[in-house]
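Following: one structure in structure tokens, then a few remarks.
For this depiction, one protein chain was excluded, whereas all remaining protein chains were kept in their positions.
Just so it is clear, A and B label the chains in written order, and each chain counts residues from 1 on its own.
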Amino acid sequence: MAEPLLRVEKLVRRFGGILATDHVSLDVESGELHAIIGPNGAGKTTLISQLTGQLLPHAGTIRLAGRDITRVPAYRRSALGLARSFQITSLLPDFTAADNVALAAQAHDGHSFHFWHNARNITHLRASAQAALHRVGLSDRADVVVSRLSHGEQRELELAVALATRPQLLLLDEPMAGLGMTESARMVKLLQELRREVAIVLVEHDMNAVFALADRISVLVYGRVIASGPPSEIRGNEDVRRAYLGEQHAVTTHG
Amino acid sequence: MLLLVEQFLNGLQFGLLLFLLAAGLTLVFGIMDFVNLAHGSLYMMGAYFAATFVAYTGSFVMGALLALGATLLLGIVLEFVALRHLYGRDHLDHVLATFGLILFFNDAVRLIWGPAGLALPLPAWLTVPVPILPGIYYPAYRLAIIVVTLAVALLLYVVVMRTRLGMLIRAGASNREMIGALGINIKLLYTLVFGLGAALAGLAGLMQAPILTVQIGMGENILILAFVIIVIGGIGSIRGAFLAAILVGMIDTLGRAFLPDLLRKILSSAAASTAAPALSSMLIYILMATVLVVRPEGLFPANRR
Partner (left out) sequence: MIAVLNVRALTVVLVIAGLVLLPLYTSLSGNVFALTLFTRIVIFALAASSLNLIMGYGGMMSFGHAAYLGIGGYAVGILAAEGVSSGFIQWPVALFASALFALVIGALSLRTRGVYFIMITLAFAQMAYYVASGLARYGGDDGLTIYRRSDFAGLINLSNKVQFYYLCLLCLLGGIYLIWRIVNSRFGMVVQGLRSNEQRMQAIGFPATRYRLVCFVISGTICGLAGALLANNTDFISPAVMYWTRSGDLMVMVILGGMGTLFGPVAGAIVYLVLEEFLSQFTEYWALILGPLLLAVVLFGRGGLFGLLGRLQRG
């Protein structure tokens, strides 16, 4: 059996006395959309931060395409094919949407120790930017400064920035946070298209989206994975119901 | 041997004085997130006030106490009138504003007291050499400085660790919004903390006054050392500041005292006399550079990750 694209084994992370990540193991195959759900404070963002390299785990391993990246610094993971979007929108507010995406493309276009030519005139970078913006439906907002974009557009831009780095694996931390009905539907449709090209780890609270998109779901409670499997299995799981689904959200009525 | 003991104590005394200065700076930065470059000016004011009040009252102790009170008052007024409006702003704004204050204070002092600087003579009872070990004498005044600064350090520890005010200070350092939500009068707390910082700076200034001349610009030189101490000692840590201050005081004093002789043994006399003063000044910065390479968060940082 082929090695999964992402393999996390017995990851541990402490904050003082608290075990934020409690021996978490999970796999993500190429082309899979793997959702991670769990109540607030379950440690989802902590987990993502360890996957991207912002936090270092105290024990356990993370392997990407067979390669141990547990201690690899954050910026190098991007070169290895890992991209993320942030739970709290994290863009460059004084630059335009196109600038933001072009910078991401630039990061993967060799080193940037070029001091003379205007970066905004580099055709292939701008073209990549336009392509990514087009994917997420922001073509006509390319030259708008980020601080003037709506919240929904910023979330979509986060996705475009991640895509511009040509990732193998996309880590999305609550991309639907704060989106209205139409915008959420658009995002879901977008993710459905994307999953064919790139593996996705999706952290989300929006259960509609999760059950519509996920191939597999892992449930995180108090830093531990209490269940992991296809959506039908998770929906029927007693532990999950008790810990999360039953109390938190009205369970979606899917046909 | 005598020289070594004497220099060792000098280093300790210098270090403790530096601690007072660094503690005030760290407190204000830790609680109000405020970078106060004018801290050195408060140190200078403490010295100038002391020289003036001692001459006026004829009593060293009386003059010192008045100077302390005056510096405390000055700090509170400064905070109330100008500096409190800068809380929450960019650190760069703090730097700029307090830099303006330094310029102002230096010229104000020049206007009021003249450019020449003042002297603060010690009363007779403080100049006697005290036998601390058989056959070894140390000036009473310097001993007094050590005793007073240790007492203040202890007092600071007790207040910060054991009293309600101290608890608020520690809580405020980690979470400003929270103590506001607790219904504590934040503005008053901040003013008090700033006053405390000013008093510490003033105390350091007035105690150092009889040993060094009281002059314009004395605050700036020593402020840099306070910065170095905070960096070496660790972010947000008073304990770190204490240990780092002693370390810096020792290294600076002992280095200046013994390095020239040491160099003369290794290098030629001419090279040694050129290199010695420069190298002695650089010692502390070399220490700081080393700490930065090995432990950028400082030797004893408050938070451990």
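Rule of thumb we're sticking to: contacts are C-beta pairs under 8 Å (C-beta built on N, C-alpha and C of every residue); 3 or more make two chains touch, one makes a residue touch a chain.
Nothing here was measured: the structure is a model prediction, and the numbers come from that model.
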{"item": "Chains on display which the left-out chain touches in the complete complex", "value": "A, B"}
{"item": "Residue of A:52, A:70, A:184 or A:218 touching the missing chain in the full complex", "value": "A:52"}
{"item": "Chain not shown: contacting residue from A:106, A:128 or A:184", "value": "A:106"}
{"item": "Chain not shown: contacting residue from B:32, B:66 or B:86", "value": "B:86"}
{"item": "Interface with the unshown chain - residue positions in chain A", "value": "52, 54, 73-76, 78-79, 83-84, 86, 90-95, 99, 103-104, 106-108, 112-120, 122, 161, 164-165"}
{"item": "Residues in chain B touching the chain absent from view", "value": "29, 35, 82, 85-86, 91-93, 95-97, 99-108, 110-111, 220, 224, 227-228, 230-231, 235, 273-274, 277-282, 285, 288-289, 292-293, 296"}
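Operating definition for what follows: only the chains that are shown with their structure count from here on.
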{"item": "Separation of mean Cα positions, chain B and chain A [Å, integer]", "value": "49"}
